[in-house]
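Handing you a structure now.
Missing here is one protein chain; the remaining ones are kept as they sit in the complex.
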Amino acid sequence: MFKNILFNRPFEIKRIPGFQSLALFTFACLYGPILILIVYSFNSSSSLGVFESFSFRWYVAAWENEKVQEAALRSIYLATIAATIATTAATMAALATTRTKKFRGITFIYVVINQPLMIPEIVTAVALLVFFAMIKIATGYQGMMYLIIAHTAFCIPFAYLPIRARLESMDLTLEMAGADLYATPWKTFTRITLPMIWPGIIAGFMLAFVISLDDVVISEFVKSAGQETLPTYMLGQLRRFITPETNAIATANIVVSVILVTGFFLLTQRKK
Amino acid sequence: MTTTFKIDSDDSAKKAANVVRKAQSKDIRKRWLLSLPALAIIFFAAAGPLLIVVIYSFLEPGDYTGVIWIFTTENWFNVVMERDIFDDNLVWADAHLSIFWRSIKLSLVTTVMTAIFGIPTAYFIATRSPKSRNIWLFLITIPFWTNLLVRTFAIQELIRNKGVINKFLQWVGLTNEPIEMLFTDFAVGFGMTYVYLPLMVLPVYASIEKLDFRLVEGAYDLYASRWQCFKKIIVPLVRPGLIAGSILVFIPCLGAYVTPRILGGGHQLMFGNLIALQFGQGKNWPLGAALSLTLMILVMIALIYFVKVTSSDEKKNV
Partner (left out) sequence: MTNNDEAIEITNVLKVYKGDTDVYALNDVSLMIKKNEFFTLLGPSGCGKTTLLRLIAGFEHPTSGTILLNKEDISLLPPNKRPVNTVFQSYALFPHMTVGGNIAFGLEMLGWSKSEVTTAVDEMLELVKMQDLKNRRPAEISGGQQQRVALARALAPKPQVLLLDEPLSALDLKLRKQMQIELKRLQSETGITFVFVTHDQEEALTMSDRIAVMNEGKILQYGNPKEIYHHPENKFVANFIGDSNFLSANIENENAILSDGTILKFKKHHDNKVSGKKTILIRPEHVHMEKGKDTKSSFSGKIVNIVYFGTDTHFHLELGSGETFTVRKQNTPTEKNEFEIGWTVNLMVEQNAIQILND
């Protein structure tokens, strides 16, 4: 209290002593390891502790590595398809479950849609491994469909949440006005509802895309031989420690994340 | 002034009720149809396969992979017990139990640690001006969207013997030998705290953001100290966010696989690794199935507990 009088500081009701320092410390700790990772990805030597000189050596190596190319392409392909299907299904589900009185079964639908979020990934991974193994024996199919369906499934709740949020915050009277002005239910949807929830749909797509791109556990268990995604490739490269090449890939991954988060934020902040 | 027409009100009421009823059921049917794609996909690739896991947990393990279709409850025993190979007695499966214990212990510790660092961080963000608040939110979301592998690798590089921390300590002269941090329980806990921190911050932030600080003003007006205010006013009102954050941290921790694998190096197994083992070297799919279901049950118990706490909060109108 005396400090306030001495330094003429007004009483800040929101200040809790120590919290600001702790918070800033936490942010530093959060970014520290990532920054170290980034810095060392440019290290020309492969040793960790000593920073020799700045070099793109490992990026070049990763870029030219055929396996890396294949894995990266597969990851992007997988993420695009899974996110697209997931977002479509999630949009339909969001329309079905929002802005309505509770009808019989709505809780059931809600629980099922969010189920991937509530069950530990390892359990889902194992279940899919077992289930798909049965199908593999029965049909002999070894293609990408397993990965695609698995990814789509766990992407759905992630796409669902932003779309649902956007729908719930939408002004109901707008659709009433549409009906009042002779729009059929379908026209009301395409001319009024859809344009208004579109940012939410894009945000959902981006979230789903990132989740799919980053997935390790389920991909690891569901993939057939040779079907590496970028994360499973990186995990496979792990002997005891990570290789510098993996380091470079990891940094590239961080850059992609930053770009996507920026986009996501720009989309969802423009809500007002 | 008003002429009332005698119309049979029963008739029009019946017609009206009929139209309303038909429209309502058409609406519900439409909603079910819209949900169908999502439901179908998730049933096929998430919920449905779980049923097979349940079945598998009651079958005998095949020689390499897969199962033999003979019914047995042996696997469920093996979750917590094992048969002594000599005298066929049932003893506690120490290996398994120590893994369970480690998982629960580390998950609890991680939850507490993320709370200790997460609450001030969330509070800090929530008390910034609206413009800078977005920037801070952005900063905390980036690690969240960065690959789990990448973040775990980053920790590995930090705490390994040849890593940054050890190099720094030796350079400053505090130690001569590197401190063994990697491949210990500490490493796994440290890593999980680092990885799951944003998951605690975001829900707590959401709760604090909704807080009406005029209540805090009222507390100060009534002679509360800063600490009392925090303890008696802010924390109770922010509880829902705390609980949500705890769920979001504790449950993934219980089932963690990647982080203990990379930072535990195969020695510090957690539940997830034990399960994975059965489908790899362990070659015991049914046991893996039983273990998975056990993990699921533990998670459900934790969830129910959390939900109960939340709803009793709501009943008490906290």
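Lettered A and B in written order, each chain numbered from 1.
Throughout what follows, a contact is a pair of C-beta atoms (placed from the backbone, for glycine too) under 8 Å apart; a residue touches a chain by one contact, two chains touch by 3 or more.
Fair warning: this is a prediction, and the values are worked out from it, not measured in the lab.
Per the touch definition above, the residue from A:I113, A:I192, A:M206 or A:L235 contacting the chain not shown is A:I192.
Residue-wise, the contact with the chain that is not shown comes from A:L174, picked out of A:L24, A:V111 or A:L174. Taking the complete complex into account, residues 171, 173-174, 176-184, 187, 191-192, 195-196 of chain A touch the chain not shown.
Residues of chain B in touch with the missing chain: 1-5, 7, 9-10, 12-13, 15-17, 19-20.
In this section, only the chains that are shown with their structure count from here on.
With centres defined as mean CA coordinates, chain B is found 16 Å away from chain A.
The touching residues of chain A, when paired with chain B in their complex, are 11, 13-20, 22-24, 26-27, 29-34, 36-37, 40, 47-49, 85-86, 88-90, 92-93, 95-97, 100, 103-106, 109, 112-113, 115-116, 118-131, 133-134, 149-150, 152-154, 156, 160, 210, 213-214, 216-217, 221, 231, 234-235, 238, 240-242, 246-247, 250, 253-254, 257-258, 260-262, 264-265, 269.
Every residue of chain B that touches chain A in the complex is listed here, in rising order: 27-28, 30-35, 37-39, 41-50, 52-53, 56, 65-66, 117-118, 120-121, 123-125, 127, 134, 137-143, 145-151, 153-158, 160, 162-164, 167, 194, 197-198, 213, 216-217, 220, 226, 230, 234, 251-252, 254-255, 257-258, 262, 265, 271-272, 275-276, 279, 285, 288-289, 292-293, 295-296, 299, 303.
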